[in-house]
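Since the structure comes first, as structure tokens, the remarks are kept for the end.
Here the complex is missing one protein chain, while the rest keep their positions.
And then chain A:
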Amino acid sequence: MSVDATTVRRIAHLARIAVSDAEVPHLQGELNAMLAFVEQLSEVNIDGVEPMTSVTPMEMKKRADVVNDGEIADAIVRNAPDTVNDFFLVPKVVE
């Protein structure tokens, strides 16, 4: 399988990465090189094989449903590009 220019733009939008028209052919070539490389997986017989979900057979531990952290709003917003009080500020999302 390979991707065309429209697909490259669609993926870029899905990935939320701005891509200029000038970059599309180059990206298309790189993505197709990677897709050509992974194409060899189609020759593997995977009938009846379970997909891997965990490399180590282990039961995931569950923790008690209790508050064990908090009251650290200052620390949480300290690295934000834009804040008001203890809120992250973003461009308007609701008209």
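Keep in mind that, in the parts below, a residue touches a chain if its C-beta (ideal position, glycine included) is under 8 Å from a C-beta of that chain, and two chains touch if they have at least 3 such contacts; residues count from 1.
What we mean here is this: contacts and distances are computed from a predicted model.
For the chain not present in this complex, what protein name does its UniProt entry give, out of "Glutamyl-tRNA(Gln) amidotransferase subunit A", "Oxidoreductase", "Amino acid/amide ABC transporter membrane protein 1, HAAT family" or "Cytochrome c biogenesis heme-transporting ATPase CcmA"?
Not shown, but named in UniProt as "Glutamyl-tRNA(Gln) amidotransferase subunit A".
For the chain that got dropped from the picture, name the residues of chain A it touches.
1, 3, 7-8, 11-19, 27, 30-31, 33-35, 37-42, 44, 46, 49-56, 58, 60-61, 63, 72, 75-82, 88, 90-93
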